[in-house]
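I'd like to ask you about the structure that follows.
A single protein chain has been removed from this complex, and every other one stays in its place.
And then chain A:
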Amino acid sequence: MPQSRSSSLSSSNPANAPQVRHLKALGDDTWKNKVEKVNAEFFHLTYGTIVAQLCEEYAGDYARVNGELFQIGYNLGVRLIEDFLARTALPRCDTFLKTSEVVSKCAFKIFLNLTPEVAHWNAARDSFDLVFGENPLAEHVELPPGASGQLWFSNVLCGVLRGALEMVQLDCDVEFVSDTLRGDMSTDIRVKLNKVLRDEIPAGED
């Protein structure tokens, strides 16, 4: 697969730096001062229970489990976007680059207290990877032998991203490309923009 692998654009583009710093400050501040916290362990264990239950119910049909997790995520995402927008009131992203920074510096920070790195932009600038050091939802997880190579444990995140971006008129494909649970170096989510749904942008925005 030929792919131009440039380093993160955000850090290499100085004109963009103040904006990125502003988004980072906004994400940090919102997370710190405006969001009620719960124990992350509680969240991880609840998610683990759901995945384990799905694996059991679908008797190891991991493709189906992936699909179901994605669907759960999608349904979460179309609702979660309202929470995100109400909290941050960020203006519409004019470039996909900005979208990537908002997702990594604000959205992941506020909801999961993580800041994935944005990397691996393609030449057309419509696809990037979110790089997590570890799998974000799988702190206590080891995949069963049959599942490794098939199950994307945190696939719910792809669904969330897809659903949330769709509600702000960005039609994207979101998928995992690597996972530390499968023995890869890092956990990467690829976000690829198919189309901006211009017709569906609400009236009055210009």
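Everything that follows uses one rule, which is that contacts are C-beta pairs under 8 Å (C-beta built on N, C-alpha and C of every residue); 3 or more make two chains touch, one makes a residue touch a chain; residues count from 1.
Everything below uses one rule, namely that contacts and distances are computed from a predicted model.
> According to its UniProt entry, is the unseen chain "Probable electron transfer flavoprotein subunit alpha", "Trafficking protein particle complex subunit", "tRNA (adenine(58)-N(1))-methyltransferase catalytic subunit TRMT61A" or "Light-independent protochlorophyllide reductase subunit N"?
Listed in its UniProt record, the absent chain's protein name reads "Trafficking protein particle complex subunit".
> Taking the full complex into account, what residues of chain A touch the chain not shown?
Touch set of chain A with respect to the missing chain: 33-36, 78-83, 85-87, 89-92, 167-168, 200, 202-206.
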